[in-house]
Each structure stands twice: as structure tokens, then as C-alpha cells.
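Missing here: one protein chain of the complex. Every other protein chain is in place.
Chain lettering (A and B) follows the sequence in which the chains are written, and residue indices restart at 1 in each chain.
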Amino acid sequence: MISLLLATLTQSLTLIPLALGINLSYTLLRATDMTIDGSFVLGAGVFAQLVTMGISPIIAFLVALSCGAVAGAFTAFLQNGGKVDPLLAGILTSFILYSVNMAIMGRPNINLLSTPTLFSGAFAHSTTLGWFSVALVVGLLVVAFYTLLQSRLGLCLRAFGDNPALLSRQGYNVTYLRVTGFSLNNLLAAASGAITAQIIGYADIGMGVGMTLIGIGAIVLGQHIILPFIKKHYLRAGSELLAGFIGIALYFFILNGLLRFNINPIYLKLLLGILLALFLRTATRKASFS
Amino acid sequence: MKYIFTCLGLFSLLLLTACGNKHTTASNDEPKSIKIGIIIPIEHPAMDEITRGFEETLTADLKQPIEFQVMRAQGDVNLQRSMILQLQNKGVDLYAPIATQTTEMTAAMIHDRPIVGVAALLPESTRAKSQLALVDDEITPTQIIQFIHAIYPAKTQLTLVYSNNDKMAPQVDEAVAAGKTLGIQVDKRMITALPDLYSIAQSLSPQTQGILVLKDVLVVSGIATLSQTASQKHIPLISADDGSVQNGSGFALGVKEYQIGVEGAKVAEQILQGTPVATIPTVQMTKLSVFINTKALTAQGQDLAAIEKEAAKDHYAIVDVTSKPVGDLK
Partner (left out) sequence: MTPLLQFEHITLKHPSLERPILDDINYTVQKGDCVVVLGANGSGKSSLLKLLDGRYRTNDGKVLLKDKNILSLSSRTRAHCIHTLTQSAQDNLFLDLTIFENYQLIQKRNKADAIDSLADYLQAFNVKLAAKLDVLVARLSGGEQQALALALAVLYPPEILLLDEHTSALDPKTAEHLMALTARIIHERHITALLTTHNVSHALTYGDRILALKEGCVHDCIERNDKENLTAEMLMARCY
């Protein structure tokens, strides 16, 4: 059981920034941003390519984050100009990102096993220290993100998701807010991608497939477990954050748990899907009463 | 709300009992049994063949009882990661990940147990940090191009269809370069998804004198599309693995998947008998075969005799796989 929890914890840790990003797009901005599938790979790919070229991992990490932000800005830009639906804009961007990622990486798979990364030093010392350093980087991102959510910008982003037309009539620059929101969200996805690449030892062109879905599933799951307990609305940002953590952890708990049943893996995704559907169903039933 | 918690509670309870059960069965096992974890990234007959070769050879050669734990990740990176953790949790003695990407992940996560990367192409430098031995299944595109040139000295235009999958890009470059030295212009066509294959098959250059496919999972899975085009144009469709030949490619120069597993098992055997992993050189495949599909060759208007003649010259074994069911190539 302890090994199961440990496996859950380490796996969730790398995807926490992604969960934050999806929390931002799905809960605050109220948009299903499929760009994440692409920007996750973009973050991993840019980071892998840069460190392979011998650039310092810290700089590579920061550049990877910025690239994610640019991808998000592009999705926002698509929505601004042609009034493309956010879902469609995201799919379009991640479609384009496929080629961009290939161009940046130059090959479909970049190996990081013998390349110094942000965490390689710590992992060489001991696994515990390694995971501690990962937790540190993720923690920094979480704190930065939480501070942002609590600021006026966070309020504006939430208002944008609630009612962009009213926000615009109140004199706010909606375009700016949309770009900021989508950039941040994809920056976090790219961060998750870059961290994941360092943990699993490579960046791969196909590693982002389904990430948005896992993220949204986890967020919704987490929220419906935790939000009923939160009565005070000023605790909202914090509880949403917590919901993201819990959701992601639960997803991996279930995944790792199912593996332990020695279930034929052909049915694993079916079971995982049914479990998620069960949770989501209870979630929607709750929502229809409130 | 209650419902969610009931679900979760039941799940955890089941989990506890499941874990408990396994514990008792494990303790009843013979203590000397060696546990080997095989990680298969995606469902594919070739993967099963490699696994079979690996398991059968190792079972036959090692005197100790062996317990194989086969994990199938179904193309899901998160699942694959969970599975490696799961193997680690089970205390596996040796890991045998199949394919490059799987080997990379295992090497990144496992440092205290030997790993035999089967059908994996990785730079030597990556072997330093973990106990990693490699079996490289690739025959070089140069070998294939040279073989084609030997059979068809007059051909100067080939179309190479490939996907953006793992490992392909450097091989494609090599194929183009090899073609250039032999006076063959290799026309590159990349697909990103299976549906692209049809459009590419329809828009081949009229001058092309043959279609070449390397060991490329995505393209191979749609080989029938290319086979039709080849038959219409009466040009050969040449590939680099047996499965594609069964499904409509004319002939292929390649390695039997089963044999890759055998080579992997031999490396595993050495490691288990105490050879330090770092001293084992990366294994290259030397036993090459020419797989032929006589029906497809006839449809494509190609002469079998010329192929047989060249194969004999290079000492390649001829394997006729016409209408043989997949997975029966031992």
C-alpha cells in the first residue's frame, strides 16, 4: 500500500502544474483548452533540445515555459480575430504544434538519459533528494500561481470566464485577459511537460496525447470531492487548487491500483473510463440539484 | 458525495485484499525464482513475437524457474510509467523493455537493476547511468538500398514512405544518402497519421519505380494501401519486416522479430549469470532474412528469380510468408 501511495505521489507531482493550468482554463476561463496536448510536448521538446545543445537546464526550463505561453497566446489570438470557438482554436493550435514540435525537436524522440537536467544532480545524489528537488520546483510554480489567482488579475480572469461581454462593457481589455489566461495555462502545461521529460528520460512527440482529458477528468473529480466542504467563497482559489491535487492523485491512485489487480490491460482503459464516468455522473447529478 | 466516497472506499478495500492475497501467494513461491519484467509499449504482433522469442529462449537456457511479468502499456505514457513502478514494487530482477522509448523510460526510472533494452536504438553514452544493455534490431537502410540496387540495377527513382514515429528521421536521411551514392533518387514522403497514407499513395510521382517502407509501425499498419498502388503501377513495394510482407508488400530484407527476442534473451542470460552489464557490447542483428510474398510479387509484376538470386549471393535466408498467419514465423 505504501509503495502504491508513493507511486501515486511521484506520478502526480509531475502533472501538478498541468492540473493548475487546466484548472485555470477549465474552471476560471470556462474553456476546454486542447492546446495543452500540444504545449505539454512543446515544453518537453524545447527543454530537451536546448539541454542537448548544452544550454543550462535552468535557462532551458524558462525558455520551455515561455514557448508554452506563446502557444497559448496563439490560441487566444485565434479566438480574438476570427471568433473561433475556444475548443476549436485549441485543437487547431495543437494540430499546428505537432509540426512545430517536430521542427524544434528535429526528431520524434530526444533522449535525456545522459544529459544534465534540473534534477539530474539531485537524483544522482539520492532518489529522495531528487524527488525533493522536483517537489521544490513544482512547489514554486504552485505558490506563484496561487499568488496570481489571489491578485486582481486572478479576479479579472475569473470574471472573464463568468461573463466576458460584461467585463468588456465595464471597460476591461478582454483581449489582453484572454491572451494572459491562455498563456499562463499553457505555460503551466509546458512546465509539466519539461518536468515529465526529465523524470521519464526523454521527450517524445506523442507524449501529450490525452493529457487534457486526464487533467479535466481529474479536476472535475477533485472539485466534486472537495467543493461541498468549502462554504466560504474567499477560500475558493485555494480549494480549487487543492481539488486539482486531489483529482490528479486520485487518478493515479486508481490507475496504479487497477494495475495491482492484474487486470488484462486491454480492459484497463475501459475500466478507468467507466470509473471516471461514474464520478462525472455523480458530479453532474449534484450540479443539477444546486 | 456519499456515492463517490463509497466508490473510493470499496476500491481501496478491494485493493488492500488484492495486495494481501498476492503477498501470501508470493511467499509460497520457490525462493529462487527469477522475476523478469517485460514492458511492451503498444499492441503489435511484432512485439508479441519478440516477447515470445525472449521468453522461450530464456526459459530453455536458464536452469532456474523464471517468472515473467508482462506489462502492456497500450501506447499510454502515464500507464507505462505506472507499470514500471509496479514492476519495481514487485521486486523484479531484470527489466526487458521493448522499443527505444520504453527503454529510455525504464533507464530513467530504474538504476539498481539490470535492463536489457530490446529493439532499442540509444547512444552509448546513455548506458553509463543505469545498468543498461541494448539489442539494436535495426538493419541499416543502406543495406536495404544496396540490396534493392543489386536486384534492380536499372532503377533510379524510389519513393520512401515513412512516419514521424520514433527513430525514423535519421534512417530516412541515411536511406537518401545511400541512394545518392548508388545513383538512386529517393523521394521522401512523410505521414503523420494513417489517413495520410491514402493521399500519399494517390499522389506518387509518376516516375517512381518502386515504393520503399522501412521498419515503421504506422506505415506498416497501412501497408495494404500501398500494396494496391504498387499493383496498379506494377512497381515493387519493398519493406523491412516480415509482417508487412504478409500483408501485401512484395518482399523485405529484415530480421525475424522472434530472433530479436532470442538475442535479447541471450544478453539477459549473460547478465543473470554474472557478467557485468557495462562490459556487454550493444548487440547488432547479423542474421538477415529476405521475406517474400509470391502473390504480392505477381500482382506487382515482379520477378521472384532475381530476388532469390541476389539473396543467395548475400547468404540471406529466403522466407516465404505468403498467406501465412501473423505470428507463425518461427
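As a working rule, contacts are C-beta pairs under 8 Å (C-beta built on N, C-alpha and C of every residue); 3 or more make two chains touch, one makes a residue touch a chain.
This structure is a prediction, so every number in the text was calculated from the model and none was measured.
K.L.:
Thinking of the complex as a whole, which visible chains are touched by the chain that is not shown?
P.N.:
A
K.L.:
With respect to the chain omitted from the figure, which of A:159, A:209, A:230 or A:263 is a touching residue?
P.N.:
With A:159, A:209, A:230 or A:263 as choices, the missing chain is touched by A:159.
K.L.:
For review purposes, identify every residue of chain A that touches the missing chain, sorted by number.
P.N.:
On the side of chain A, residues 152, 155-156, 158-159, 161-163, 165-173, 232-234 touch the unshown chain.
Here is the rule we use: only the chains that are shown with their structure count from here on.
K.L.:
How many angstrom lie between the centres of chain A and chain B, each centre taken as the mean Cα position?
P.N.:
32
K.L.:
Which residues of chain A touch chain B in their complex?
P.N.:
1, 3-4, 7, 10-11, 98, 102, 106-109, 111-114, 124, 199-202, 204-207, 209-210, 214, 224-225, 228, 250, 252, 254-257, 259-261, 265-266, 268-269, 275, 278-279, 282, 286
K.L.:
Please name which positions on chain B make contact with chain A in the complex.
P.N.:
1, 3-5, 7-8, 11-12, 14-16, 18-19, 22, 71-79, 81-83, 85-86, 89, 100-101, 104-105, 107-109, 122-123, 125-126, 128-130, 164-170, 192
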